[in-house]
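What you see is the complex with one protein chain gone and the rest in place.
Presenting chain A:
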Amino acid sequence: MSYRLLSVDKEEPGLKERNYLGLSDCSSVDSSTIPNVEKSNLNFKATELRLGLPESESPERETDFGLLSPRTLDEKLLFPLLPCKDNTSATTGHKNVVSGNKRGFADTWDEFSGLKGSVRPGGINMMLSPKVKDVLKDERSHAKGGGLNNAPAAKAQVVGWPPIRSYRKNTMASSTSKNTDEVDGKPGLGALFVKVSMDGAPYLRKVDLRTYTSYQQLSSALEKMFSCFTLGQYGLHGAQGRERMSEIKLKDLLHGSEFVLTYEDKDGDWMLVGDVPWEIFTETCQKLKIMKGSDSIGLAPGAVEKSKNKERV
């Protein structure tokens, strides 16, 4: 398919320079889909075609959610199946000894944590055989360090986290967006998922419009998602877009493709993306579609002219 076009790019020098729309490090794009790839590979992977889920394309996103215990990366293939047996004996072992050695929950808690905590929960009995205890104690100290250090900034957006239905996110977003003035600037859930389809692509995607603040961000994210489409000349219309215009045309050349980004507004009309200010666009956009340039003729008044311009370049 047209994905091949991107593989050509792979061999060109200056891969990192692809990020010429001025976005921050786009290496974070893929970490949700391949959380355990070593950092050194991330930049390379970012330029490869990756079809991560829409929410993962936000450029500002932090990485590292999956890297709990880096040490296990190498071990995974060599991990013996023995622990299964160990565990069963451990678990059945102490289940049978219920009547004996009952220890206060507080005691075992103390031992594991290694802290003389000020809070002592009482009343619940909990006992483990010494063997299991030691094994877990070791792993705990490993995990503690890894876990705490890896806690990322709360602002990072992980795909599908927190686990809230997108229906709920969308509904809350449309409620709060109308009242942002009155409600103390509380941002609310702030998600606005719209479907994105592309002519010729086997499946459609969803993107959260609220994770972007400009057409450039949206287009770059969609581009990564679908890897070869061309923006309509929003650069010509958008206030911020003028200085980007030449770069966008350059990209058009490189890809040589003829795709145009369009959206369906609240009245059911299909419009070219970029004709209205970003804020109005997010409020009226119901769906996005990446159309072939030839299909987009007649969409908006200037559409015919625009596609002519493209060919001239």
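Just so we're on the same page, contacts are C-beta pairs under 8 Å (C-beta built on N, C-alpha and C of every residue); 3 or more make two chains touch, one makes a residue touch a chain; residues count from 1.
Just so we're on the same page, contacts and distances are computed from a predicted model.
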Undisplayed chain, where the name is taken from the UniProt record, one of "Proteasome subunit beta", "Auxin signaling F-box 3", "Large ribosomal subunit protein uL3m" or "TRASH domain-containing protein": "Auxin signaling F-box 3"
Absent-chain interface as seen on chain A, which is shown: 1, 3, 7, 32-36, 48-55, 65-66, 68-69, 72-73, 76-77, 79-81, 83-84, 87-88, 91, 95, 105, 109, 112-113, 115, 117, 119, 121, 123-124, 126, 128, 132, 136, 139-140, 142-144, 146-148, 150-152, 154-155, 157-169, 171-172, 174-176, 178-179, 182-183, 186-191, 193, 195, 202-206
